[in-house]
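I'd like to ask you about the structure that follows.
Yeah, one chain of the complex is gone here, protein chain that is, but the others are all in their spots.
For chain A:
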Amino acid sequence: MTIEVRNLVKTFGSFKALDGVDLKVDSGELVALLGPSGSGKTTLLRIVAGLDWPDAGEVLINGEDALAQGARERHVGFVFQHYALFRHMTVFENVAFGLRVQPRVVRKDEAAIRARVKELLDLVQLDWLSDRYPSQLSGGQRQRIALARALAIEPRILLLDEPFGALDAKVRKELRKWLRSLHHEINVTSIFVTHDQEEALEVANRVVVMDKGRIEQIGSPDDVYESPASAFVHGFIGESIELPVRVEGGVIRLGGRPLALAADGLAPGASRLFVRRHDMLVGPPGSGAFEGIVHHVRNFGPVQRAEVALSDGKTIEIDAPRDKELRAGDTIGLEPRRYRIFAG
């Protein structure tokens, strides 16, 4: 099943939630919609599910016009951030719901429903909870039940809205791995929304980075991390050092001082220079494009993080290997191994 949206626009009052979004998801993909809150990612997901309607644009599921159908006819599995389990039903009845409300002509008989629910509860490894009520489950268990419930109707596509957003860090990490292997197993075309870049990069085949109702970049996790298409993407994904610079006559200047960095093909004017923290290499004074004084150093697992005041007054944080000798008060040279410059 493929999903395609074309030129989708949606406003809430004066707020533009979606501002002309185009996206194509191939069959069997697991795509992450990544962006800060208010970027329109949840609105996009809800429109694909039929829980919201766009002001303009098209939604095609498997090539058919989905906007001609209501949420009920679209056959879409939807998993909510806050689970939305039916609180007055047992886990078993929650999962069975989608099977029980089918029209009489296609509805399975009771034995078949029971078998299917059992199968799904086995799939999410929670068959031992079938007689409990949602309020008796932990957050992680609830979300797995919500997923089993969505899968019960054999959805054409699966949509997950911040599925792990309400869970604590440890459970999130477990469920991430679990979701990826589950997707591998059932291979249903899926879109999930998240504001957590780590989650998006770890789980998805493809990442769609959104900001202010627009798509900033679509690419593999490696693409969006290694070659961000815009200043926003560079700043949002991975920890970045951001410096305001000017490009003038083929020279990059930081606070008036020219930097020994190549400026080929850059448009002149105010720009921003982005460097990943671990791409700033430490050398002796005068050795790199920048020079600065180490303010203090802290150890973070495999790296040490140093706060460095650059000679033009701006303070940055860099990550250096632990074997590099760094002490507060040292004057060091810094050379960006890789960097990107975006106009604006």
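Here is the rule we go by: a residue touches a chain if its C-beta (ideal position, glycine included) is under 8 Å from a C-beta of that chain, and two chains touch if they have at least 3 such contacts; residues count from 1.
Going forward, contacts and distances are computed from a predicted model.
Looking only at the UniProt record of the hidden chain, which name from "Sulfate transport system permease protein CysW", "FAD-dependent oxidoreductase", "Chemotaxis protein CheA" or "Threonine synthase" is the right one?
Matching "Sulfate transport system permease protein CysW", "FAD-dependent oxidoreductase", "Chemotaxis protein CheA" or "Threonine synthase" to the record, the invisible chain is "Sulfate transport system permease protein CysW".
In the complete assembly, which of A:Ala150, A:Leu182, A:Val209 or A:Val308 touches the absent chain?
A:Ala150
Given that one chain is not shown, which residue among A:Gly50, A:Pro228, A:Gly292 or A:Pro336 touches it?
In the full complex, the listed residue that touches the missing chain is A:Gly50.
Would you indicate which residue among A:Val5, A:Leu44, A:Val59 or A:Leu85 is in contact with the undisplayed chain?
Of the listed residues, the one touching the omitted chain is A:Leu85.
Tell me, which residues in chain A touch the chain that this view leaves out?
49-51, 70-72, 74-78, 80, 82-89, 97-98, 101-102, 133-135, 142, 146, 149-150, 152-153
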